[in-house]
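Worksheet: one structure, shown below.
What you see is part of a larger complex, with each chain still in position.
Read from first to last, the chains carry the letters A, B and C; within each, the first residue is number 1.
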Amino acid sequence: MDEQRLRALLESVRANTTTVDAAIHELRHLPFETIGDFARLDHHRALRRGFPEVILAQGKTPEQVAQIFGRLAERSNRVLATRVSVEMYAAIRDRLPEAIYHPLARLLYLDRSATQNRLDGIVVASAGTADMPVAEEAAITAELTGSRVERIYDVGVAGLHRLLDQAEALQRARVIVVVAGMEGALASVVAGLVAAPVIAVPTSVGYGANFGGLSALLTMLNSCANGVAVVNIDNGFGAGYLAGVINHLGRTTDGA
Amino acid sequence: MDEQRLRALLESVRANTTTVDAAIHELRHLPFETIGDFARLDHHRALRRGFPEVILAQGKTPEQVAQIFGRLAERSNRVLATRVSVEMYAAIRDRLPEAIYHPLARLLYLDRSATQNRLDGIVVASAGTADMPVAEEAAITAELTGSRVERIYDVGVAGLHRLLDQAEALQRARVIVVVAGMEGALASVVAGLVAAPVIAVPTSVGYGANFGGLSALLTMLNSCANGVAVVNIDNGFGAGYLAGVINHLGRTTDGA
Amino acid sequence: MDEQRLRALLESVRANTTTVDAAIHELRHLPFETIGDFARLDHHRALRRGFPEVILAQGKTPEQVAQIFGRLAERSNRVLATRVSVEMYAAIRDRLPEAIYHPLARLLYLDRSATQNRLDGIVVASAGTADMPVAEEAAITAELTGSRVERIYDVGVAGLHRLLDQAEALQRARVIVVVAGMEGALASVVAGLVAAPVIAVPTSVGYGANFGGLSALLTMLNSCANGVAVVNIDNGFGAGYLAGVINHLGRTTDGA
């Protein structure tokens, strides 16, 4: 029920041309969700101000992606599309030159907000170089939520010293995204070193009994360390977004 | 938002003690769902008139089951509890002697409606005698929805003649529930014989590579026959309920 | 045993040139199924009158598909082929220009019946735009069974307000097909809102621990809502067909 209809109904009640009973009846049978929806959207907008509008490009045509991205770019300072192919980017490049394409992370984004206002506090750590696409997807997403991201890559548990060399940086973080394929043990080891919440992203990197990321997923779910939660295999976006949300908790920010 | 509050608000608008803007604001920020909820519940009640109230007893204490069942029995002519243990029944037997317990199907139910008003049209077919608990769960549930049920048991595909002997009864049905464990092939064979919709229930009956009903589940999902849909393993209740819903489509009934 | 042979045998019994014992013997040893088959086919034809003849094109050559489709088009007003590739369509386009190809849903069909005779009552709801191919496969199939279909797309549970805005339309339906990938939660939420039977179609849309549609499949099978049954992953045809069958229950139709 849009505001015009609601206002008209209430005016009519006030003018005594609609009885209270009739108004109650109408309120009950109109599409009720609209009212609640306004409330919720307002509420959300307040909380998520400055967060990007997000498009999952996978399964859409290049033209569809270009159109949706373009429309969002007209009304928002931060727009993000995930799982974007080169063909999709080609469809938007000329129309919207300010859009940036990151081929490794398969992200297409636009950020007109001031980067100096970003909140620090997020670390994205990854186990191997082959995990970098997912790690970058997480890192760029988190940046678009208005956070600064420290990248600590190639610190797999088989070479513990490289990880331990970064212990201080890890311990400074407010929230950590850990990206790892193969055996995925990095999440447990990092969570054992820090007090911050750890968001673990299993990747499909590996072969054989990796089963498309299942091994790393199970490892992370079964972590014996406290403070770890897991997102879907290769879901760098999800982890970066959640890290951004958590990083904004308890902060006052003027971003976007 | 309950009706009293809504009425008071509208009266206040009418009396001019609340402005239209204030009323709009309040409508937006009050728990909006209640309004819609009333509407939806009314709508549902009309559609589901005569359908039983249902309790999933599994995971509740005997006392909890007894209390919930008792309260529902005060306001409804048909009450059904599924996955009821003997201990749960013992907790209610004396308090509500009219409740009937079916130990094989693990159902506890009460039906004060006139059974002569039941709509015919449902057949429940099962493959082996070990599938009978699930088949009975489906059949009794369907009866409590106000349908008459014809039971055709022990007609597994390894003895095709027993099934074919029942072809006429199957072809008369408006909707058929097929219950089968082991290889679960009965659903495909029945669906190939009839025009009615078939609701397939895989059971966990079997051993070895049955994997707790997975084999029958996959068989039924992959049915090459048209007109088959599947419910969860051992979910006789779900199939019986859905069969009842389908059987009432296009009928006018005075049940319950 | 075709009718000619059967008639000849019975005439011979009547003429006393065949003894009753010999006739019994012959009846027993001739391919007995034919008799029953006639009965069954007649029975089916009455029930399914107006339903399309269906071809599963997958695994056939373009030439085979074209030939079978052509033969069926000679004797039936409604023909449907599923999982049709562009190459298969190319093989039939010139021979049968009235055949329509829907590349997204990969359906090839022909419908000479009057669309105004279609029965309303079916809603096809889908969660995301990437589920649209499967949803369209379901919707077009249902239309070919002689039903009108209301499409409610892109109402995934993460944006509940879009779904609730369509609550009225959902509650009007006699039978609902819900198509969803990823977590597949839409089926439960819709089934909780309506009294109509819900046929759930998991799709393989998603990635990672989606495991080719397994996540949505399990979600739908484990639905806590009453009145849900599930078809195979991506099986839009099966759901649309079953919805059509259910929608015709209790109706008198002059279709086809």
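What we mean here is this: contacts are C-beta pairs under 8 Å (C-beta built on N, C-alpha and C of every residue); 3 or more make two chains touch, one makes a residue touch a chain.
None of these values were measured; they are calculated from a predicted model.
Number of identical chains making up the complete complex in this structure, 3 of which are shown: 8.
Everything that follows uses one rule, which is that only the chains that are shown with their structure count from here on.
Contacts between chains leave no pair untouched here, as each chain touches all the others. When each chain is reduced to the average of its Cα atoms, A sits farthest from chain B.
Summarising the inter-chain contacts, the pair of chains with the most C-beta pairs in contact is B-C. Counting the residue numbers used at the interface between chain B and chain C, over half appear in both copies, so the two copies meet with largely the same residues. Rounded to whole angstrom, the centroid-to-centroid distance between chain A and chain C, based on C-alpha atoms, equals 39 Å.
With centres defined as mean CA coordinates, chain C is found 24 Å away from chain B. In chain B, the residues that touch at least two other chains are 36.
Here chain C touches chain B in the complex through residues 36, 40, 43-44, 47-48, 54, 164, 167, 171, 174-175, 193-197, 199, 217, 221-223, 226-233, 238-239, 241-242, 245-247, 249-251, going by the rule given at the top. Interface residues of chain C facing chain A in the complex, by the touch rule stated above, are 128-130, 161, 164-165, 167-168, 205, 207-211.
Against chain C, in their complex, chain A makes its touches with residues 31-34, 36-37, 40-41, 56, 58-60, 64, 202, 204, 212-214, 217, 232-235.
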